[in-house]
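For reference, the structure discussed in these notes is given below.
The complex appears here minus one protein chain, its other protein chains still in place.
The first chain written gets the first letter, and so on, giving A and B; residue counts start at 1 in each chain.
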Amino acid sequence: MKRLVVLALAAVFAVGACSGGDGASASPELSAPPTGEASPAMSPETSPETSPEASMAAGPTVAAIQEAGRLVCGVKFDVIAFGFRNPTSGDVEGFDADLCREIASALGVEPEFVEAISANRIPFLQEDRVDVVISTMTRNEERLEQIDFSKIYYLAGQRILVKSDSDYQEVADLVAADVTVCSGQGSTSEVNLRDAGVPEDNLLLTQTYSEAAQALLDGRCDAVSTDDSILFGLAAQNDGLEVRGETFTEEPLGIGVKKGKEDLVEFINGVLDDMAASGRWAELYDTHIKPYTGEDAPEPPLDM
Amino acid sequence: MFGQVIADNFDLFAQGFLTTVLLSVTAMTLAVVIGSVMATFRVWGGPALSGIAGFYVEFFRNTPLLIQLFFFAVVLAPANLGITADPLIVALIGLSIYTGAFATEAIRSGLLAIPPGQAEAARSLGLGQLDTIRLVVLPQAVRSVIPPLGNVASALVRNSAVASAIGTRELLYMGILVNTRTFAPEALLGILFGYWLLTLPLSVGINRLERRLAFAR
Partner (left out) sequence: MSAVAHRSVGLARALGGYLGLAVILALVLVLVATGVLSERRWAPFSDIRVWRFLGEGLWVTVQIGATALVVSLVLAVPLALARTGLPGPLRWPVIAWIELVRATPVLALILGITLYMPRDWLSPMWSATLALTIYTSAVLAEILRAGILSIPRGEIDAARSLGLSYPLAMWLVILPQAFRRMMPALVSQLITLVKDTSLASIAAVSELAGYARSTHSFYGNPAETYFLVACIYFVINYTLSRIARRLESGRAQEPPVAIGGVVDQAPGGSI
């Protein structure tokens, strides 16, 4: 317990020193650790951390990571703004990637990036291939049964992508103007649009979102709507497009951790709280998200 | 109980298996058509036709099928050429073009294996070029071409698994789907058995055919 507080203090100082903000509060909130015990059927190998005594020990997972000298993060390598490789620099960049770097520096270790594609990110956690997964992963009931999540580090959601010179601001504007909206075939985004009031006939569904962006540019539809994490990429790749509007669905993104590693979850939550308090979270938002929305950073969504 | 996972999801496996069969049979047919045309160009075409056919063969044989499928999936999409968005059709086209390159070489080697004396004799008997090909060369070519084409077909069945990468709901795709949902390794065995069921009889059949044709000589 003592070690944990020392580490959290170190995190506070590290983050505080980086951003030059006023001295952040010395005691980061510790959320109650989730009580799930890893069921043997889920993880092929039961790691020592699943024993009941673990949550009272001084952070065995954290200690192990520090001993290894590196934090292995599963991030996306092809989602702009969150986790992507920049061909010109060769580095892994994005909001998710920088979160990994923040946590790693708080731990005093080097960050290491592994590509997490949607199909393998939970198995990778359960097999201890990665220490954490930060890959635009939505926290939902189904996943909570298999892994643990940190606090919410970003509230993604469905928004609209329109031409910069158009007047539409919200999905309600699109409904009112009775215009064509593009989305992905068979996606939840499509369903959400219909729920938001867009008539079936006004939906232009494509196989991929880059096709949808092309349709928008061609004028075959007046907006594209899906998760903003995808829309940012489209805005980045095509001039003259902007992401607008309130999110009309909620996709809370959390950092995934294997079940039973409560100390790591607590540590990460501590880092997130510090980032929120010190303004570091807002900085990351301005660096990675603001270029596509033109909006200032909202409040960090941590406790949603 | 072992195999329970496969039994519970049998309809998914069956759908995948049938898609694989459909994909393989159709793509092989198209590949043979493409291969025949291209082989004809190679053997009897002028420098231009032969060169184009040659480049087709070299380009599609030496590049990965996966890259080709990704390329076709994008190019054929509604936003571009607007031909199809269905992964199955894309896979069909991609597999046919890819396999066609190998089929071309198989057919070409079959055509070249026929002694030129055969054609010469036919011509000296007064048969025209077309008739010579049709009545003398082709029947013999078919026999010498079957074994290498059999290998091409066997490879095609195995290559069809790559189509899962673009979303075609064939056997590998369905098996991985079941595996992702159930976390059961048996799903992978289901995949293996499905492919072995197709490829093993095929290779046994090819061996038998080869032996029979070899004896006939």
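One rule holds for everything that comes next: contacts are C-beta pairs under 8 Å (C-beta built on N, C-alpha and C of every residue); 3 or more make two chains touch, one makes a residue touch a chain.
Being a predicted model, the structure only gives us computed values, none of them experimental.
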Which residue of B:5, B:30, B:85 or B:106 touches the chain not shown here: B:106
Residue among B:5, B:162 or B:178 that touches the chain left out of view: B:162
Residues belonging to chain A that touch the chain removed from view: 44-45, 77-80, 84-90, 114-117, 120, 123, 127-129, 210, 213, 233-234, 236-238
Contact footprint on chain B, counting only the chain that is left out: 47, 51, 54-55, 58-59, 61-68, 70-71, 74-75, 80, 99, 102, 105-106, 108-109, 147-148, 150-152, 155-156, 158-162, 164-165, 172, 175-176, 179, 185, 188, 191-192, 195-196, 199-200, 203, 206-207, 210, 214
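Please note the rule applied: only the chains that are shown with their structure count from here on.
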Complex interface listing, chain B residues touching chain A: 74, 77-79, 85, 176, 180, 183
Residue numbers on chain A that touch chain B, as the complex places them: 42, 119, 185, 206-208, 210-211, 214-215
